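One structure, as structure tokens, below. Some questions next.
With one protein chain withheld, the remaining protein chains of the complex are depicted in position.
Note that the chains are named A and B in the order they appear, and that numbering of residues resets to 1 at the start of each chain.
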Amino acid sequence: MTTIPFTEPLGTAGSCAFSVAGTTENAQDIESLAGAAPAGPARIADRVRRSGQVAQVRPADATRPTAQVRVGARPTGLDVRVGGGVGSSPQRPDGRLKVSGEFAFSSDLWADDMLWGATLRSPYPRAKLTGLDLTAAVALPGVYAVLTAQDVPGRRVYGLEHADQPVLAGTEIRYQGEPIAIVAADHPETARRAASLIKADYEVLAPVTDPDAALLPGSDRVHADRPNLLRHVPIRKGDPAATAPVVVTGEYQVGMQDQAFLGPESGLAVPAEDGGVDLYIATQWLHVDQQQVAACLGLPQEKVRLTLAGVGGAFGAREDLSMQVHACLLALRTGRPVKMVYGREESFFGHVHRHPARLRYEHGADRDGRLVYVKASIVLDGGAYASSTGAVVANAATLGIGPYDVPNVVMDAYGLYTNNPPCGAMRGFGAVQACFAYESQMDRLAAAVGLDPVEVRLRNALTTGDRMPTGQLVEGPAPVAELLRLVRERPQAPAGADFPPGGTANTTRGEGVVRGVGYAIGIKNVCFSEGFDDFATARVRLELVGGRPAALVHTAAAEVGQGLVTVQAQIVRTELGVEQVTIAPADTSVGSAGSSSASRQTYMTGGAVRAACLALRARLAARLTALGRAPSTSDNDKKGPFLSAEEWVGALEAGALEETVEWRHRPTHALDPETGQGDAHVQYAFAAHRATVDVDVELGLVKVVEIATAQDVGKAVNPQAVAGQIQGGTAQGLGLALMEEIQVVDGMVRNPSFTDYLLPTIMDMPPMRLDVLELADPHSPYGLRGVGEPPTISSTPAVVAAIRAATGAALTRVPVRPEHIVGA
Amino acid sequence: MTCTVNGVPRTADDVWEGESLLYVLRERLGLPGSKNACEQGECGSCTVYLDGTAVCSCLVAAGQAVGREVVTVEGLSGGPDAEPGPVQRAFLAAGAVQCGFCTPGLIVAVDDLLSRNPHPTDPQIREALAGNLCRCTGYEKIMEAVRLAAGGQA
Partner (left out) sequence: MMDFLTPVTWADALAVKADRPEAVPVAGGTDVMVELNFHRRRPAALLDLTRVPELAAWGRDGDVLRVGAGVSYTRLIEELGGLLPGLAAASRTVGSPQIRNRGTLGGNLGSASPAGDGHPPLLAAGAVVELASVRGTREVPVADFFTGPKRSVLAPDELIAAVLVAPADGPEQFAKIGTRNAMVIAVSSFALALHPGRRSVGTGIGSAAPTPRRAPEAEEFAAAHLPWDGPGPLDPDLARRFGELVSAAAAPIDDVRGTAAYRRHSLSVLARRTLTWAWEELCE
């Protein structure tokens, strides 16, 4: 194992204030950034704003009007004078722009001459589209294009796992909100009005909405050419006929949660001179978007260039395409830039949601509470299109009994098609639904054998050397017991709370208020699985600027708020000791970084950046050696900067050095289709939660008073950002426990707005107490473990367990409603 | 329509009467700092000052802002080359910014809170910011940022 030299003391969680470098010093960075910019003439407006912005002026093509893209509208390099390396918490390089309101999110983009796009969507969850009359729409003044399925020049379908989703509906409508036609006009209101003037004729059909019924042989097919069963993952470990003296069964339901990112689906497509298109987009994976968009446009990939625009949160909802192909189609048809921005209501129809689930579990244990077997059946309603349902099913199955050592497992997880809203990736990805079920079961088991809830978990806790139900060995630290002890031992929340249940609504002065405490622990995989060839690419360039070394990091990795841009710079700082680091805008001119999902980016893109830095160190050392000036300290024995100031000049005088590395983790393997056996996952991550709630038992209102959590992150690359991820993920878990659900009846969404899809406010969230363990994973960069998803997993069941403790109500469904608590 | 924005008289042409002040700021006056997360007053990402009062600009009709004074998050920044103000510095120092979409609305709301109540208690902070949704942070570091700004330590 290579020793990784650090230039900073480990484990400091301080934050530092930095001033961002001035514009003039970035001149050379600017040139190199210019080299990285997408092709095509683009004259940026004269207004140069603050440092960190690229002020780039290139000659406009005088014979043809060019798109004038406003500064701040183009994603810019983020210039960093990072004082901290890995293990410290420097301020994020895009922070200045974000707090001043100058950071360009995808919905802030703007180009002279741009048109606005709008989408006509189906009001019915299932129908045949029998006619489309575009006449009135086309005739509306200000409308420049109205396009339908036959205007899609390339492949007419796309999809992450199966290309089963039409760019625009043909004759089949499979979900409420399915896009049918798109319009480009000179004002968003005109575009919207034109879309509403399109006359669509439907033959309305009865939707397939019940998942259990959809699996029956006689059910209508959502897709005529394939069964409704999209994927079945069985897992068989040990003896399927095992018996046990204590048996606990339960049926649980998880409602459809929404990612509800605040930044709406949006982007700007700019037609290019070469017949291609430049797309500025908020997304999670530039290259997978590029592949699908190019295929649908019938263009080679080099003509479809994507640049990441500012992302206002993602949480899985930006893995699938939303308006990407639509905006590009309109831009290519009209020859003008086209911007599309979804409103919040449209957004609820414009992205996939978390799979609602029905989970049936049977736990068998001995009288000491030690698990003998677990049998489970998980049904995940994938809705109209496949999205990433297959992978979600595999996750639910392989992680579905929780972080426990169980000798006998019979698990069947199913993902299916219905005419309900399409479901796909959401932070937690199948592990969330399963955890609510298995942790509810563990509490039932505790009651059945007369043990306290933490004790029964400790007795079954997974540990290093155990095998998962898939047979995969749990390598490296697996501190399940330790995490449980940490949350149990944290002092209880003090009596009293800032608000009673009901907040300021004056529903109680303490009457009926009972306090309850609940525990849960969960497991999540990190990175992609089942043999997927996942990799990340990083290009790191070193050159002298003003006589000092400056680094440029260029990846296609999507910063979605998690702080990846900060971490990339920290890694460069640690590996090369270079203070001035510029993070180039993420785009497709460099190789894929993979998805910002599966809690994988610090691991993968971090790993790629680190590998590129290590390759650069070797080249720097070689250059110095060739010049007769070997580096003053040996590689593996680092305490100070990698090179002295003189050495840097010596090494880079001859010119810049650049390395592009495509970096992979150890391979994983497929699951056996009958037994579910296989080393499918890269890494496991664990988190535990303890929730303390006050419940008004007469009214069924809940105030979460405190949440304590413990999580092993392997190595806290940026401790402040790690805390932020844990706190944010916990909030999403609380939301699922108490208030978040897309209510679907007969395939129709009843609450597509923030009025009735409720997110936790600051008055719903309690203070949080964090314990962060750093038990290094021997296989990952710096020993780190993915951070983003584990907090979403055990938070929900901990809150529900606390409510059960206060009320005695069974609460087998989330989100919990007051009606469930009072039994009304 | 004409109004004063961040101290400067601004005129927007061809404003459709049904447009919100938010739309005018973002799409006509080149001030996209205020955000459009919900456009129905449920998230606070569009919070601005209108004649000194914190409001959701998505709920102000463009015509209602004529002749009035608007201050946006850009106005609280003191200009592109200015140092960030104390609330902004506190957000940065506390790590209260992740995706940043809620941040502009929060900066204005916190500025408003501290101007009226310079040393708020935690419950007062929560009640004052109940109209600003954040999906990334769980609000803990936002609370830290407000305490930092109120304590004058930012």
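Assume a residue touches a chain if its C-beta (ideal position, glycine included) is under 8 Å from a C-beta of that chain, and two chains touch if they have at least 3 such contacts.
Keep in mind the model is a prediction, meaning the values are calculated, not measured.
J.: In the intact complex, which of the depicted chains does the undisplayed chain touch?
T.: A, B
J.: In the complete assembly, which of A:Arg192, A:Arg333 or A:His681 touches the absent chain?
T.: Candidates A:Arg192, A:Arg333 or A:His681; residue touching the omitted chain: A:Arg192.
J.: Just one of B:Ala12, B:Leu29 or B:Cys58 touches the chain that is missing; which is it?
T.: Considering the complete complex, B:Cys58 is the one touching the chain left out.
J.: If I consider the whole complex, including the chain that's not displayed, which of A:Thr249, A:Thr464 or A:Thr504 touches that chain?
T.: A:Thr504
J.: Which subunit A residues would touch the chain omitted from the figure, given the whole complex?
T.: These residues of subunit A touch the chain that is not shown: 192, 343, 345, 499, 501-509, 511-512, 698-701, 703, 738-739, 743, 750-751, 753, 755-756, 758, 760-764, 817-819, 822, 824.
J.: Just checking the interface: what residues of subunit B touch the absent partner chain?
T.: 16-18, 20, 39-42, 44, 47, 53-56, 58-64, 66, 109, 112, 127-128, 130-132
By definition in this document, only the chains that are shown with their structure count from here on.
J.: When the C-alpha atoms of subunit A and subunit B are each averaged to a single point, how far apart are the two points in Å?
T.: Spacing between the chain centres: roughly 27 Å.
J.: Which stretch or stretches of subunit A touch subunit B in the complex?
T.: 15, 17, 49-50, 70, 72, 89, 91-92, 94-96, 98-105, 107-108, 110, 187, 189, 260-264, 310-313, 315, 341, 343-344, 498-499, 503-504, 560-563, 720-721, 723-724, 727-732, 753-755, 759, 761-763, 765, 767-768
J.: Considering the complex alone, what residue numbers of subunit B touch subunit A?
T.: Per the stated touch rule, the residues are 16, 18, 26-27, 30-40, 42-43, 45, 72-74, 77, 80-81, 84, 88-89, 91-95, 97-104, 107, 122-123, 125-127, 129-143.
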